[in-house]
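One chain of protein is taken out of this complex; the other chains stay put.
Just so it is clear, A, B and C label the chains in written order, and each chain counts residues from 1 on its own.
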Amino acid sequence: MFKKLIDNSAARSPWLFHINAGSCNGCDIELVALLTPRYDVERLGFKLAGTPRHADIVVVTGPVTAQSKDRVLRTIAQVPDPKVIVTLGSCPRSCNVFRGSYSVVGPLDKYVPIDVSIAGCTPKPEAIIDGLALATQILKEKRGAK
Amino acid sequence: MMLANYIGAIALIVIGFYAMIVKHDIIKIVIGMGITDYGLNLLIVSIGFNEGGTAPIFTFGELTSGMYFVDPVPQALTLTSIVIGACVTAMALALCVRLYKEYGTLDSRRIRRLHG
Amino acid sequence: MTYEIFKHFPVLAIMCYFVGAFIVTLAGKRRMLRNVVAGAVMLISLSLLLSLVVPVMVDGQIITYWMGNWEPVEGYAIGIAIEVDALSLFFGLLVAIAVALAGFYSFRYITQDDANGPFFTLFLMLSGGVMGIVLSGDLFNIYVMLEVMTFAAVGLTAFRSWNPNAREAAFKYLVVGSIGSTCVLLGTALVYAQCHTLNLAQISAMLPGNMNPTMVFAFAMLFTGFGCKSFMFPFQPIAADAHGAAPSSVSVLISGVFTKTGVYGIIRVSYFLFRTMGLTSMQTLLVFIGCVSMFVCVTMALNQHDFKRLLAFHSISQIGYILTALGLCSALGIAGGLYHAINHTLFKGLLFLTAGAVLYATGTTYLEKLGGLARKMPQTAALFMVGAFSISGIPPFNGFASKWMIYQATYEKAAETGSIGYALVTVVCVVTSVLTLASFIKVGQSVFFGQLPLEYENVKETPLSMRIPMWIMAALCFLTGLFPDLMVEYLLGPATAAVLDTARYIDAAMGAGYAEIVANSTAYLAEPVLVFAGTWDPVSWLLLFVIVMCAVTLVSLAGRRSRGALTLADDAKHATFFGGEEAEFSHVASGDLFWGFKHNLRGYLNFMSRAHSGITNDYVVWGVCAMAVITVYCFIFM
Partner (left out) sequence: MEFLIKIVYILIFPGLLFSSVFGLWLAGIDRKVVARMQRRVGPPVLQPTYDFFKLLGKETIVPSCAARHTFLIAPYVGLISLVVTALFIPIGGLQAFGGMADMVVVLYLITIPSLAMIFGGSASASPFAGVGVSRSMVAIMAYELPLILVLLSIGRAAGGTYVTFSLERVTLYQQMFGSFLFDWRLIPAALAMLLVIPCEVGAHPFDVGEAETEICEGPLVEYSGAPLAVFKLSHAIKMFIMTALFCALFLGGISTGMLWLDVVIALALCSVVTLICMTLLHAITARLKVEQVFKFFWTVVSGLALVSLILVWFVD
């Protein structure tokens, strides 16, 4: 009965959950910058959720340190389906300058499939918005496939 | 003569309460309860007393028209009250024994596990 | 229709309990026999009282029974009367129901105690004592029954004598309770000195209007004495100790029934014997005491760490509601107060029984140690929620119906007297209600919800024989809340009329027309007409609820294909969210709840906590001070 409504809404109300897997905070700040009046992703329905249970899109920043690996994976697992995993910045994608460090066990795609990866150190807000918009499309597809 | 009774009764009650308020020894508190009880009993008996009345039981002498009884009801009440008082004292003392076994003291200031 | 046969029922109802108490002793260690006798006795008594509902409540008869057929001679009552009007029957029913349910619960509950032989002897003695008080028509009889009751209650409080708390509580209870008994006996003696009779009806014909200083003193004494038995402020600490330490089924009786005898006594003394309730000063006194009991006890309850002790403070808080309502001396107030009395017996009984179930299953009632029991004991948790919603006045349960009547009664009183003080009383009532809710959320969070401590992994639901009485109580909580109209029509209305119409009570005992000849004023203290300021229709609410529920269910069924799946599992995905950490045992315990509230009222809360020092002498001081203050107040304002 509501299938169409729900499918259409899936792309319009993506809630983000942000995980810092050992990031330098650069990407984190950029992500928060998206909420400022200048970029205002809330107009697209984005919202930062307080808990993974509410999230649709998990945004991971940082090169996945040994300490954070289990916690990141556990939190990602706790997000209800359908979900999209987005990596933000170069770190989770390739470990960036931290590659080879004894304490870095990334990149993240060794452990979970990544849907969208936004490159850059740090990515520009426009790039992030673009990536997130792509993520919402994937979200809609996942919802539709169900 | 009755005035003395009343004063005595009130004095006993007050002494009893005094003991319950001031004495920290729980045995003394129980004694206080007893004294209050005696005061009350005295008061009740005094209430039923009529100056010059005879005992409210079967008498061997002749009953003349001028004779009257003391009121029998308060005496019955007093009997009941005495019985109850004795029971209260017995029960309280039994509890004191058990409390002493548990706490090793009779000081009410130290028997205060239930507070707050 | 003739009611001759019913004359014997009240006295049989009382005797049943006492006879049963002795037979149970003879049964010795044969548990089955003991249970059968006790069960039979409780049921017989209950059915005897139920059979009186039609003649007394519906047809408005007053049943008088003279022990040994010593009927009044020339307007003087010599014999001992048993007199059952609607008010007595109301309290009698309440007693019989609570006793029967608590008794059936105890069959299984006390098997955990090794020396449980004397339990039912004391239990039935207590029940008989209470029943004797509410049905008796004789002041000294009331005193004797009061003592029997207190005695059995002290014995039952100390029943779990392996528990030092129980002995301590019993001792304090005995000592402070003796103040109350002393007061009652003193008052009785003084009344006898004045009237030369102990019959309630005759006293209430002779005394009103003939107040001299002795009688004012006697009134103050009786009022304090019955107040002590109802554990009103400042007698509340012993109630907390005693209810908390006694076995749960006994707590049901002490809190649900025992305290009601105090309330009953206060009604009889101030509405009947002395008819002082018409005085503004008297109303103010009772309402003030009620409000203080209500507020002090509910804030004390918020501070507690023991399930049963918390419940104990709540019962005094609810008694505060009842006293407040009765102090208004308006028909709605009396009806609301009586309504709350029966509701309090039901929901507090239910809550104490759930506390007993928790104790039975886990061996503790300490809030900080428990948690997550709803998963292991789902029925008990559901029952607890019914009780909690009832006591905190969530519609449509019974607590709300009676509280709602009390709010209206207080506010109407405010309008009638033009005094804003009564409006503040309404506010205190509402605030108390929300604080009650808070403390039950605290219990829910720390006992039934949250995480389950490891040591309770093997806890089982309570046996069926314990759950049945609880379910009956829960059903009664729901039904009495759902049909306030029927309650008013068949129970509260007649009882309220009986409270206000003393002349009929007097006439029934002493012969028709006696009241008019002797009594100085037979006018009503207030018109026995219930005036509601608002409306509340629980049945319609429930209907609307069901309709909307059906609609929501239909919608969700229609959309079930497109809805997300519901998943249950025991893996990392379904583990509790801990910010990414592995799920571990972490439980927000009761002491940490409501910090924002406690922080703001810390001065008051700490003071009250220190004041409940646990020292017997302090409690005696409070009691004696109350006695003195009430006496002085009565002398000044009467």
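General remarks:
As a convention for this text, contacts are C-beta pairs under 8 Å (C-beta built on N, C-alpha and C of every residue); 3 or more make two chains touch, one makes a residue touch a chain.
It should be emphasised that the depicted structure is a prediction, and the values quoted were computed from it without experimental measurement.
Within the entire complex, contacts from the absent chain reach the displayed chains A, C. Touching the missing chain, out of C:M385, C:V499, C:L530 or C:A626, is residue C:M385. For the chain left out of this panel, the touching residue among C:L435, C:A508 or C:C634 is C:L435.
From the options C:S51, C:Q451 or C:S613, the residue with contact to the unseen chain in the full assembly is C:Q451. The omitted chain makes contact with just one of the residues C:L26, C:V58, C:A475 or C:A551: C:A551.
Residues of subunit A in touch with the missing chain: 2, 5-10, 12-13, 15, 37, 40, 42-45, 47-51, 53-54, 56, 78, 80-82, 143.
Along subunit C, the points of touch with the absent chain fall at residues 372, 374-375, 378, 381, 385, 393-395, 400, 404, 407-408, 411-412, 414-415, 420, 423, 426-427, 430-431, 434-435, 437-438, 441, 444-445, 448-452, 533-537, 540-541, 544-545, 547-549, 551-552, 556, 559, 562-571, 573-579, 583, 586-588, 592-597, 599-600.
We take it that only the chains that are shown with their structure count from here on.
Chain centres here are Cα averages; for subunit A and subunit C they lie 58 Å apart.
With centres taken as mean Cα positions, subunit B sits 83 Å from subunit A.
Spacing of subunit B relative to subunit C, judged by their CA centroids, is 30 angstrom.
Across the assembly, subunit C contributes no residue that touches 2 or more other chains. Chain contacts: subunit B has no residue touching two or more partner chains.
By the touch criterion stated above, subunit A contacts subunit C in their complex at residues 1-3, 6-7, 19, 51-53, 68, 70-72, 74-75, 77-78, 80-81.
In the complex of the two chains, the subunit B residues touching subunit C come out as 13, 17, 20-24, 26, 29-30, 33, 36-37, 40, 43-44, 47, 71, 73-74, 77, 80-81, 84, 87-88, 91-92, 95-96, 98-99, 102-103, 108-109, 111-116.
By the touch criterion given at the top, residues 558-559, 561-565, 572-573, 575, 577, 579-582 of subunit C touch subunit A in their complex.
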